[in-house]
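Only one protein chain is missing; all other protein chains are in place.
Presenting chain A:
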Amino acid sequence: MTAEAPRRMAPSALTARRRRGIHAGQTRTAWLLTLPFLLVFAAFFTVPLVYSAYLSLFTSQLVGGEVFSGLDNYTRALHDPNFWDGLRRVALFLCVQMPIMLAASVFIALALDSRRVRGSKVVRMLIFVPYAVPSVVATLMWGYLYGKDFGLVTQLFHAVGLDAPNLLAPGKILGSTMNIVCWEFIGYNMIVLYAALRSVPDDLYEAAEIDGAGQWRIAWSIKLPALRPALLLTIIFSIIGSFQLFNEPNLLFNIAPNAIGSDFTPNLYAYNLAFRNQENNYAAAIAFLLGFVIMIVSFVVQGIINRKERRA
């Protein structure tokens, strides 16, 4: 642990010993401060994850109990249309919902940062408020709003003399779910982006204005680059969130079982496999594969964004 300390600190034997003493003390403190987290992390993160990997390599049979089956569960998953359908659905969800959500968040953040909106403090608060609403309550509420007999959306359509769409129908439920997730997270993302904008020093804008840059120019050349780290964070969180989609479809399942199905998202599928079908091993493999997909997509996106940054 202290092996490399003497090498670095040659000058005089006395200071070397003294510094090494301090250094060793610091190292000890650092480890003592990190240890509690690491212990809890190991117990409730690493161990379950390793256990999950272990489980996924077994198959339970009616006769003979748990049998080691190697990667059979994974091959099964890769040939399982239910798994692929769910994955495709969340990928589509990600590709449509995330751009809409982030575009709205960026637009509102830029608008509020421009200080041209009246009552912008109140606006910030009101748009952020849905973040404090649990997704269970949000889904429950929107579920009622979507209801085709008495829901507010239907009432509004009728009020202007139009036929109301059935937002809980099989073809529309994915879009309805996107709307719920947008409602929940635009405000949160907006605050993160807004804060990133506020951290740009004002004299940068002044310098640009003196150079003759217009507001759009400033937005494009100063504000958007300043948003990059915050955008990366929100994008990574959106990727993780989309692939993990569970609460919303699980609750919508109650009111529209035909439109959702038990394999609507990979997460929902894994849950139903484990807790309805008692297929723990297979569920573990599905969850693991999903984890791989999330990590790969996150890394690829991170790589693309960072490369763009280097080029810029």
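For this structure, a couple of remarks:
One rule holds in what follows: a residue touches a chain if its C-beta (ideal position, glycine included) is under 8 Å from a C-beta of that chain, and two chains touch if they have at least 3 such contacts; residues count from 1.
In the analysis below, contacts and distances are computed from a predicted model.
UniProt lists the omitted chain of the complex under the protein name "Carbohydrate ABC transporter permease" (options: "Protein-methionine-sulfoxide reductase heme-binding subunit MsrQ", "Threonine/Serine exporter ThrE domain-containing protein", "Cysteine desulfurase" or "Carbohydrate ABC transporter permease").
For the chain left out of this panel, the touching residue among A:61, A:75 or A:199 is A:199.
Only one of the listed residues, A:103, A:129, A:162 or A:304, touches the absent chain: A:129. Counting over the whole complex, chain A has residues 1, 4, 22, 25-34, 36-38, 40-41, 43-45, 47-49, 51-52, 55, 104, 108, 111-112, 114-120, 123-138, 140-145, 149-152, 155, 183, 186-188, 191-196, 198-200, 204-215, 217-218, 221-222, 225-226, 228-230, 232-234, 236, 240, 243-244, 246-247, 250-251, 254-255, 266-267, 270-271, 274-275, 280, 283-284, 287-288, 290-291, 294-295, 298, 312 touching the chain that is not drawn.
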